[in-house]
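Structure, as structure tokens:
A protein chain is absent from this complex, but the other protein chains hold their places.
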Amino acid sequence: MTLMEFLLLLRDAIPGGIRLAIPLIFTALAGLFSERAGIFDIGLEGKMLAAAFAAASLAFVTGSPWLGLAGAIVVAMAMSLVHGFASITNKGNQIVSGVALNFIAAGLTVVLGQAWFSQGGRTPQLANDARFGAWEWPAVDAIGEIPVIGWIYRFVISGQNTLTYLAFLAVPISWWVLYRTRFGLRLRAVGENPGAVDTAGISVTFLRYRAVLCAGFLCGFAGAYLSVAQSAAFIKDMSAGKGYIALAALIFAKWRPVPVLFACLLFGYLDSVAIRLQGKSMPFVGEVPVQIFQALPYILTVVLLAGFIGVANPPKAGGVPYTKER
Amino acid sequence: MSAAAGPLPPWVNYGLMPVLNLTVAFLISGLVVWFIGESPWEAMTVLLQGAVGYGEGIGFTLFYATNFIFTGLAVAVAFHCGLFNIGGEGQAYLGGLGAALVALSLGDLMPWWATMPFAVLGAALFGAAWALIPAWLQATRGSHIVITTIMFNFIGSALMVYLLVNVLIVPGAMAPETRIFAEGGQMPKLGWLLALFGLDIRAAPFNVSFLVALVMCVVVWALIWRTRLGYEIRATGTNPTAAIYAGIPYVRTVVVTMLISGGLAGMMALNPVMGASARLQVEFVGGAGFVGIAVALMGRSHPFGIVLAAILFGILYQGGNELSFWIPTISREMVVVIQGLVILFAGALEYMFRPALARIFARRPKPSPAVAAKA
Partner (left out) sequence: MSDHTPAIELVGIDKSFGAVHANRNINLTVAKGSIHGIIGENGAGKSTLMSILYGFYQADAGEIRVRGRKVEIHDSQAAIRAGIGMVHQHFMLVENFTVLENIVLGAEGGALLGKGTDAAREKLEQFARDYEMEVDPDAVVEELPVGLQQRVEILKAMSRGAEILILDEPTGVLTPPEADHLFRILRVLRDEGKTIILITHKLREIMAITDTVSVMRRGEMVATRKTAETTVEELAELMVGRRVLLHVEKGAARPGEVLLQVRDLVVKDGRGVTMVDGVSFDVRAGEIVGIAGVAGNGQSELLEAIAGIRRPTSGEILIGGSPIGRPDPARLRHLGLAHVPEDRHHMGLVLRFEQYENSILGYHDDPKYLNGPFLDIDAIRADAREKIEKYDIRPPNCRLRTASFSGGNQQKIVVAREMERDPRILLVGQPTRGVDIGAIEFIHRRIIEMRDAGKAILLVSVELDEIRSLADRILVMFAGRVVGEKTPDTGEQSLGLMMAGIPQ
């Protein structure tokens, strides 16, 4: 591959990178709400998977992607409630609860899928109008002729589906909720010092439940994106570790909403480049194993955690159930 | 909300409470079975019959239990030092590489009993190596070990896939796996052991790794409760400040503990790689690293409890396989659901019944103050 070809590949990987970043953005924002409130959530993966299954099943039965999305949200929020019940009400171990939810989601989606649709855990293929379709922007052909901007307009701005646009909207909304509302102030406080929240007369339990519900809500979008927008069916294990990459992105973004967007775009882009580079050789370097690209988000996150790229301070009360001291 | 009032009698804490938690997990599993239109009772019978009803089933059950003993011990050792090693999955994966390298090289030259010590060592070394960086980062830079070990699971997975696809693969073959190990690189079956009880294991891959696992249980018990290092590990785990005051070097203790933990997780690979498939394959760990968390929690981080919990998960695993075979509507993943529910109720929700039990039992007059818990 010549250098020019390589550069073109890097450019052409951008739209795909964005598409791959969308579920990461929703999920990482979900993690943001939960973890800023002091509840670790490694069950993001499971919530996304369960939501994807619910979305595909409901969209298939009703023929409406919106009802699919609604179902995905309900299921993911229900799982959040379980996580909340374990880690807030019963003060259980948040990591263990997350692992358990991931197991349950991985198993139950296939068990139910097999029982309902008998396609080995898959859901039936969705018709086009049961999916979130792409929005064609006006005058794509005309504007598309303009160099650079036209390319961006044609391949990046236009032709995306509803959920993609919603993902980009979710970032400023999350920022606004966290930093400009009473709920956000309290949420950030409860993740740092729940005692301060409690003595201010605010219920730590209720606040944290609301935070994990926000996480479930956003995971619902991520799941629906996977099965009803990006694909046209639920496939066994289709989240494929995206929940963990989102977690990595959240840490990489140091638990802040706007950097979350960029971390997710970066990780999505890496994935997209890896897909395109498969079996090809890079200029100067030669063939690079795709596994390096797959591992890169995790490696970057470890390097960050090691303190080589600034300091990542997790919310102080993260992972610790709140008990009034005696 | 002063739920955690008085201490509960040991039989409630170590007996009744886990049983109650398991019962709830099984009840909900039954609900799922009922929900998809099958009889929970029948499913349970098939499951138990398949897991412990005949020689081969028992062989498989113990085979799976062997995996969980190793990963359970790995998690438990780290727990004692106050560390949450969620990276058993990746450490076991890498451990497979260590075991396979020994089996591929020495296995051609020596009988199994001569290869075995090196294989155990190789698996442990590679597993330990995969725990080293997270351990070091936790000890010296305070990087959260839960997160770093999760990340290392994925990095390890990518590395192993790369090695299997590009390096270790049999030239010309399609499947990303090594060649079959020679006899000297395989762990022999333990058919004779079950034959003592009049059972025939047939094709079940129940093998010598099980005995290695039991030896490791004794080793871990002695390490934690009978050695100076174990004392230092427990002191660091329960009160790090006091440990520093006592001159116990934090960095060294954390790193050594994680190396032991990673080593134990790595040894898990002996069982599937050298005991069953006789070759290294992708994804052979299959979630055992995560199940180890549940096993350690249920076993209260004590080797004896870990063996019991591992056998329970072995029963679920094997029984679940049989379940999907005999009742096709119930897919194989039902096992994963049951495991998840057991992890949820026995792990994350382990104290759900504590307040209620405390009301019933804590007020009773203490039998005798001499009954000190050995924890």
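We call the chains A and B, going by the order they appear; numbering starts again at 1 in every chain.
Assume contacts are C-beta pairs under 8 Å (C-beta built on N, C-alpha and C of every residue); 3 or more make two chains touch, one makes a residue touch a chain.
What you see is a predicted model, and the numbers here were worked out from it, not measured in a lab.
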Touching partners, among the displayed chains, of the absent chain: A, B
Touch with the omitted chain, as defined above, among B:Glu232, B:Glu333 or B:Glu350: B:Glu232
Hidden-chain contact residue, picked from the options A:Ile202, A:Ala240, A:Val303 or A:Val320: A:Ile202
Interface with the unshown chain - residue positions in chain A: 180-186, 188-189, 192-193, 195-203, 316, 324, 326
Contact footprint on chain B, counting only the chain that is left out: 2, 5-6, 222, 226-232, 234-235, 238-239, 241-248, 362, 369-370, 372-373, 375
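Quick note on the criterion: only the chains that are shown with their structure count from here on.
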Separation of mean Cα positions, chain B and chain A [Å, integer]: 30
Chain A contact footprint on chain B (complex, rising order): 1-2, 32, 36-37, 84, 86, 133, 137, 141, 143-144, 146-148, 150-152, 154-155, 158-159, 161-162, 166, 287, 290, 293-294, 297, 329-341, 343-344, 347-352
Of all residues in chain A, those that touch chain B in their complex: 40, 42, 82, 85-87, 90-97, 99-112, 114-116, 120-121, 241, 244, 247-248, 251, 289, 291-292, 294-295, 298-299, 301-302, 305-307, 314, 319, 323-324, 326
